[in-house]
Each structure stands twice: as structure tokens, then as C-alpha cells.
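Shown here: the complex without one of its protein chains, the others still in place.
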Amino acid sequence: MTQARSLIAAACLAAAGAVQAQTSTADGIAQYRALLADGNPAELWEIKGEGLWKQRRGPRNASLEACDLGKGPGVVPGAFVELPRFFADTRRVQDLESRLLSCMQALQGFDAAAIAATPFGRGEQANLEALVAYIAAASRGLRFNLPQGHAEERKMAEVGKRVFFFRAGPYDFACASCHDAAGKRIRLQELPNLTLNPGDGVGFAAWPAYRVSSGELWTMQRRLNDCYRQQRFPYPGYASDASIALGVYMGVQARGAVSSAPSIKR
Amino acid sequence: MSDPMRIRAQAQGGGAVVRVLMSHEMETGQRKDAAGKTIPAWHITEVSAALNGKTVLTAQWGTAIAKNPFTEFVVKGAKAGDKITVSWVDNRGDKRSDEAVIA
Amino acid sequence: MQNRREMLTRSAAVAALLAGAGVLPARAQAAYNKAAFEAKSIDDVVKALGIARPVESKDIVFTAPDIAENGAVVPIAASTALPGVKRIAFLVEKNPTTLAGVFDFSDAVETSVKTRIKMGQSSNVLAVAILGDGKVLYAQRDVKVTLGGCGG
Partner (left out) sequence: MSILPRIRIRIGALALLAGCAGAPGPQDLDRATQAVMQNSFRAQGIATLDRLVQDEVQQACSAETPPPPARAAQLEAAQLASVQWPQDGVYLGDWREGEKLAQNGRGGTWSDAPGVPAGGNCYNCHQLAKAEIAFGTIGPSLYQYGKLRGVADPADPAAAAVVRYTWGKLWNAKAYNACSAMPRFGHQGVLTPAQIKDLMALLLDPKSPVNAP
């Protein structure tokens, strides 16, 4: 017992010393992130997603290898940094997730509406998250270059901008309330300015990401969903027009930014 | 069924740096679900790493190892082409073993 | 001595697993020390591990962030150039259970390990190294766990 007591005493002394050595908050957070960067659990989703892409699944027992993500059937590298974009076959502007829903339904025979209604992290939603991680990872290091050649793509960018600035709810929040200026933060989290290119691997160019707080892989749809939750808005539908329009707006603003997705986030 | 581990093993200065990511909930047993019921602890208890079949490192883990655990260690005298095996067992008796070749 | 022997008892679970994987342990493996992982103080962990009084040492290099942006994942690392270190244990004083993990090193690995732990609140964290001759050394760091996000 005496042993233990002196150990605690020693601990207290050392703690006093540690205070002197304590770095500033910003330095401390930077140090924490540097320690985390090595070994991103998103890799677990990436390898799972690669397997799912190639695996014959669903009522039609087919793989997704014929899925056209915008660069031709089965082409994965480079596809992520050009999404959302217009697809002639569905006559819609689609982000990666709504596009995957279309492919899973058309090729594999899954019920896209049922997957869209499945809670995040469960069932086919969990598989979709892994697919997103795999497809995003295949464009890591590439620059965002969303096409704006189609009238629908330009329109969605304009609508997305308006959705971004739309203030409502009991707290009067819009996306812009937190994301229209650089150098701001909530608590200790820096907020990217999403009205312009916030930089390589920042903001739009960092998602999907492994969320340390929940230990899960968050896609852009889930990221937006939680933004809207904290905006105190009603619940945005998975792959809803508002979410896709926001993706086009943010993606067009982020043109030229290098994708770091899937990244690791608090 | 558990998801596969991600093992990266890189030859470096007369040894190999091994980085392992495991897919596991690592539930603490301290949390409650929406209905207020305690979610039972579910975590990896024992880990073992082997070089070409010979155990080189073992570990025992409690509930305070982070979800989707990451571990890094250095195997002496290992070279490119050698085989690293990592295995774990959890408190429910689930187990998993994955391999990687040192690059 | 009794405790030490107990620690070195072969673990049936891992042995069976390794045998199944075609990997047999080269040396006896420590059994899962349930009592140590249920201990709620540094004293009780020391007792349950059956080790001597830990002495602070500069030879134990222990890395932990001063500030953790999220207590759910706190990256830590410990290493030592001292010969004879067989085991390193990580302890978080203010966690509901103190012991986070124990790593046992053979001669075929460097006595160096990185892992990630959970912290319920700001606390001091200890890396405790156990030598073959029974000596026990430690290093420690204060880690401040901050509140993140919108708190919702």
C-alpha cells in the first residue's frame, strides 16, 4: 500500500512537470492529428468495398463491375473526383451514392428505395459505405474536376448554392452559418469555407472519412445528414435532391482541390 | 463473421515495421442503448503476431483499446517475402487470423 | 513469484487458435488476466499483475498527445532501448477500469509498440515496462480530452 501511495505521489509530481511542457491548444491538436494519420481505419472499408465491387451479389447474382460511374462501365480510378455529374441513362445528376443505388438496382436487382431507407451502417447501407470508401480511395491524390458541361449540372450547382444559404429552423441556421468564412471553428474544430476551394484535402475533398467519434466510415450523404441534424432541420432523405445539389455546389467550388478521401476525422 | 484485418508489413533497416488494423466494435460495456439497457462488453482479449509461423509478439487487451484497433510493432531480422500472421480472439470466443507478406 | 508463474500460464484460447492457423507459440503465453483488466485503480492493477512497485524512468519513451480531440481514440506509443524488457502495460488512471492493454515482447521484436486507447476524461496515462529481472519502470503523460463538435 505504501508502494502504491508513493506511486501516486510520483504521478502527481510528474503531472506538475507536464504542465510546463504543455503546448498551445492548436499545437496539441496538430500533434494529435499527426499521431492519428498513420493508420486510418477507413482502409478496412476500402478492402471490404473492393471485394464487394467484384463479388456477384443480389437477386441477379451480378457484380458491380459493369457499373458506369461516369468514366465508362467498370472504370473506378478517377471517377470519384468527377462526381456528382449528369448520367444520360437515368437523366439525372447523381452523386456517388445515388449512382451506386442505381447500379445496385439495375445490375444486381437490389431495391434501391429500400437501401435508401436503411439506417446508416446497417445491412446494404453498410455495404454501400464500403463501396464508397473503395471508389473514393481509387481517386486519392487526384484533383476534383466536376463536369459542368450539361445544363442539368449547371442548374444543380445553382440550386445547390441556394440550398447552401437557405436559413430556417428554430436556430436560423444554414450551411453557410458555419461554412462561409475561413478561420472559424466550432469548439476546436476548424470549419472549412465551402463557398470557395478550401484547399487540398479539406472540406468536400476530405469525405468520405473515418469518424473517430463514432468509429464508422461516414459518406458525404451521412456527413450532410448530420449537418442538417445539427442545423435543427427536418430529416434529409438519403440521396435527396437537396443533398445532391449541395454536392454539386461544393464539388464545383472545390475544383482543383486534391482529394484525400477517405480521410480520418474527429 | 468478422471483416478481414488490414496488415501492412514493410522491410526497413534490418527488420520490418508491421501495421495492423482490425475490424472490431471494442464495446466497453459502459454504454447504454436507446432503451436504456447496458450494451454488453465485446472486445478483443488476446492478440498474437507471428513471423513465418513463430510467435514474436502477444498482447492482452481490455475494453479501453479503441474501436477498430490499430497496432504497430517492429520485427527484428525480418526481410521482404517473409510471412506475418496476426490473430485475435475476443471475449465472445470469436476469432480471426490474417496474413501478409513483408514488402 | 506465484503471480508471475500464473501470468505465464498458457492461454488455451490463443494456443488453440494458433494451432489452427498452423502457428504454434514458441514460448509459453500469458493467460488473459481478467482481474487486472477489472481493476479500478493503479494500485489494484499493480497488485493483479503481480509486479513490483513501478519506478519512474527516463529510459521509457512514452508518446501521447497533450490534447486529444476525441477521447474515443487516443494514439499512444511506448518504446525503450533498455535490454530485458519483456512486457509493457498501458494504464489510464481515470478510466472506469484502469488497465487498457498489455504487450508481451519476444526477443524477435523491438520493445516498441503503438496502439490507440479510449479515455473517458482527461487523465494521466502510464506506460509501465516490466523487465525480466522483476524491475518495473514507468513513464507517464497527461492527456487532456477536449469536447468536440456541436455537442449535439
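Per-chain numbering from 1; labels A, B and C assigned in written order.
Criterion: a contact is a pair of C-beta atoms (placed from the backbone, for glycine too) under 8 Å apart; a residue touches a chain by one contact, two chains touch by 3 or more.
The shown structure was predicted, so the numbers you read here are calculated from the model rather than taken from an experiment.
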Contacts of chain A with the absent chain, listed as residue ranges: 25, 89-92, 98, 101-103, 105-106, 112-113, 116, 151-152, 154-156, 158-159, 161-163, 165-174, 176-178, 180, 183-188, 191, 195, 228-230, 232-237, 239-243, 245
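Just so it is clear, only the chains that are shown with their structure count from here on.
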Chain contact graph, described as a line, ring, star, complete graph or other shape: complete
Result of counting contacting C-beta pairs for B-C and A-B, higher pair: B-C
Approximate Å spacing (C-alpha centroids) for the pair chain A, chain C: 34
Residues of chain B touching at least two other chains: 26, 66-67, 70, 72
Overlap residues in chain A, where contacts from two or more other chains coincide: 38-39, 215
Residue numbers on chain B that touch chain C, as the complex places them: 15, 26, 28, 30, 45-46, 48-51, 53-67, 69-77, 85, 87, 89, 93, 95, 97
Contact footprint of chain A on chain B as seen in their complex: 3-6, 19, 21, 23, 25-26, 66-68, 70, 72
Chain B contact footprint on chain C (complex, rising order): 11, 13-14, 17-18, 20-27, 29-30, 32-33, 37, 72-75, 77, 92, 95-97, 99-110, 112-120
